[in-house]
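Every protein chain except one is present and positioned as in the full complex.
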Amino acid sequence: MAAPLLEIKRLSVQFFTHQGVVRALEEVDLAIAPGEIMGLVGETGCGKSVMARSILRLIPQPPGKISNGQILFKGEDILKVRSRRLREIRGNDISMVFQEPMSSLNPVFTVGNQMEEVIILHQGVDRRKAQGIAVGMLQQVNMPDAEQVLSKYPHELSGGMRQRVMIAMELSCRPDLLIADEPTTALDVTVQAQVLTILVDLVKRLGTSVLFISHDLGVIAQLCDRVSVMYAGRIVETAPATRLFAAPRHPYTRGLLQAIPPLEGERELLQVIPGIVPHLVDPPAGCRFHPRCAERFGPCDSIMPRLGEVDAGHAVACHLYADGGGGKGS
Amino acid sequence: MWSRFRREHQWQIRELLFTVKLLSRNASAVAGCLIIAAMVFLAVFASVLSPYDPIRISLAERLRPPSAVHLFGTDELGRDILSRIMYGARISLRIGMLVVLIAGGLGALTGAISGYVGQRLDNLIMRVMDVILSFPPLVLALALAAALGPDLNNAILAVAFVMIPKFARLVRGEALAVKERQFISAARAAGAKSLWIILHHILPNCLASVIVLATLVLGEAILIAASLSFIGLGAQPPTPEWGAMVSVGRKFLMDQWWYATFPGLFILTTVIGFNILGDALRDILDPRIRR
Partner (left out) sequence: MRLLNYVLKRLLYSVPVLIGVTLLVFIISHAIPGDPARMMAGQKASREAVQNLRHSMGLDRPLPEQYLRYFVGLVQGDLGKSIRNQRPVLDDLRDFFPATFELTMVSMLFCIAVGLPLGVISALRRNRPIDHTTRVFSVVGVSMPVFWLGLMLLLLFYRDLGWLPGSGRLDVGLSPPPHVTGMYLVDTLVEGSEEKFVNCLLHILLPAFCLSYVYLAIITRIVRSAMISVMGLDYITTARANGIREAVVVLKHGLKNAMIPTVTITGLSIGELLGGAILTETIFDWPGMGKYVVDSVNFLDFPAIMGFTLVVSLIYVLLNLAVDVLYAFLDPQIRY
């Protein structure tokens, strides 16, 4: 396998709040290959956004703190680079699209102004050239009347159009990695499909890797090459998409997939995972999922399981599979 | 009877106690309250506390600097300035309270009616308020006070008039918001008269923001009234109003610095007290923060 484009190793992030120290991310491992669309799925509050923002060091410190770990981008540890290099990376080598198109664009500047600003900054071209590039990108996201859009203000555009502007803006400098943090969650369902199609087409054409974050399993299943499942600040399973949905290993993943009501077949009682997501100020000892896990045993409440390969490209963080694919009592 | 009141209003009482608790934790609120309490104390017990009679003239002791005998010195008629300042507290607080009562009462009622009735009447009333607000506050108060005659009570009326639109606008906004809510329709359906609805439902809902505004306006009123007195339009001699004292003190500024300094200091301190309390109240009563 080729060298990973992005490698997150043992990343830990904490937030210091009035209620205590929130251990938002605990020893997170993740790797994204060049040209790959990696999905990151998990419930609200599991730490997906924190992880996404940590990659570009967008976590405000205070109250946050990246206490441990490495984020290796093409071998370079982003957590250790100097500000100048960080600014070179941001928007240029690694870009990010956020969830709320309504508020992610500056309301007092035109779309053109904001897009050109990024292009001029990273590509060193003049305004005229930057405009050309911007128009080109807008056309690539199927924006009608691309030239007119440049002189419009964000509030003059619909949500879907705004998100397409964001995508165009973030891909205009041809980054190696695009982080998409729930890019369509705030949009209407019909517009969602449209924007997602445009996004996937474009990144495939450009060869951009994507870290696609969502809580929507359906979207993840459609779009992603590989998927990582996150729970309470930890990655619990990572596998090629088809494998994950066909044969999930981690009890949480299995629970998630079982909880999706089937479209056909008999109506059964909705299978939910009992319990609630833990408060990250005082997370459960050992495996953070163990209080809700039907298959917990011995070491689960004291030792935190690490991600271990169970199959080619398939890793699980669960004691059930520790020591290479064993089971209970192995 | 008291227990019946407690039962009917238990929700409001709980809110009140919660507010007080939040206030006690807020440093600036406590500071503001202390300052105001000190001034109120001075005002109420002036007759007991003041070392001298504020109108006692003693030409032999005129224009003495601060000393152990006269803490803040004496004025041009030998009167003790500290004593006069204490009695001045009464005047200033009275000015503030009257302005707030008059402007608050008239303004809130006007605003409530305007917002509730809506349409043409609302338009008309708000235009009138706009016109009043088109004047810089001191300028309008000056014109009114001059027209009515140089007298402290006229100054109070003038300042109150200037403050009415602030209350009117605030309450009108709240009235507009509350008017659409369901319990109003329910009350109307039950046959309640408009005036009753205004008094019983709309006004109580605005209470929090009105109290914040009242606190801030109290301070502002004292300031404007003192400015009017300074110009010669408010309190007239020998009334020991702080602004008037500074005005006279100005004549003696270079050689008898204490005369203008201390009364003005009290104006500043009192208004600071109301302002920080008002700001703290505004933060505390903000519904987002209360949870």
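Read from first to last, the chains carry the letters A and B; within each, the first residue is number 1.
In the analysis below, a residue touches a chain if its C-beta (ideal position, glycine included) is under 8 Å from a C-beta of that chain, and two chains touch if they have at least 3 such contacts.
Because the structure is a prediction, the values reported are computed rather than measured.
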Which chains here touch the chain that is missing from view? A, B
Which candidate, B:Ala46, B:Leu223 or B:Ile284, sits in contact with the chain we can't see? B:Leu223
Out of B:Leu82, B:Val100 or B:Leu140, which is the one that touches the chain we can't see? B:Leu140
In terms of residues, what is the contact footprint of the unshown chain on chain B? 127-128, 130-132, 134-140, 142-144, 146-149, 219, 223, 226-227, 230-233, 243, 246-247, 249-250, 253-254, 257, 260-261, 264-265, 267-268, 271-272, 274-276, 279
Against the hidden chain, chain A presents residues 56, 58, 86-92, 95-96, 98, 100, 103-109, 117-118, 121-122, 153, 155, 166, 169-170
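In this text, only the chains that are shown with their structure count from here on.
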What whole-number Å value describes the gap between the mean CA coordinates of chain A and chain B? 55
